[in-house]
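Complex shown without one protein chain; remaining protein chains in place.
Showing subunit A:
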Amino acid sequence: MIFLTVGSQLPFERLVRVVDEWAAVNNQKVQAQIGKSQYQPKYIKGVDFIQPRQYDKLFKKARVVIAHAGTGVIMNALELQKPIIVMPRQEKFLEHRNDHQMATAIRFKELLGVYVAMNEEELGNWLGKINELKGGYKIQPYASGKILEAITELINA
């Protein structure tokens, strides 16, 4: 099973459409959280919002996660060492208020296990190789080191 999520705040039809068309041709089972989307996928199982507990279950079960380039979902994938394909939202398509996801995608690209597609074509390429994708860089469930020390220091000062 492949899990697709675009978060819960905004739809991301460009991403959902490509995955839907790919799932149709390749007969892939995809479960998806697609937000309040005009485009309703035909071949993947998409709902507006998935409760956090169910979301966690699907996330863990999925062989690969496909998502917008949101830090929450990327960190979740790194924690579980789950391969993740991400495509950034773009302001020019009215997919977000600014282009910060482009910057996020470029920066996170360096981490093993994060497969970045800057556009639909690159997304298609990763989908074509989906069976070869592997998890990589692992993070712990909580932050550590300097950043926690800086916060603790101020709180106790």
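Note that in this section a residue touches a chain if its C-beta (ideal position, glycine included) is under 8 Å from a C-beta of that chain, and two chains touch if they have at least 3 such contacts; residues count from 1.
The definition used in the following text is that contacts and distances are computed from a predicted model.
*Asks:* The complex has one chain missing from view, so what does its UniProt entry call it, picking from "ABC transporter ATP-binding protein", "UDP-N-acetylglucosamine transferase subunit ALG14", "Molybdopterin synthase catalytic subunit" or "Glutamyl-tRNA(Gln) amidotransferase subunit A"?
*Replies:* "UDP-N-acetylglucosamine transferase subunit ALG14"
*Asks:* Would you indicate which residue among A:Q9, A:N26 or A:N125 is in contact with the undisplayed chain?
*Replies:* A:Q9
*Asks:* Against the chain that's been left off, what residues of subunit A make contact? List them.
*Replies:* Residue positions of subunit A that touch the missing chain: 7-9, 49, 51-53, 70-73, 75-76, 78, 97, 100-101, 103-104, 106-107, 139, 141-152, 154-157.
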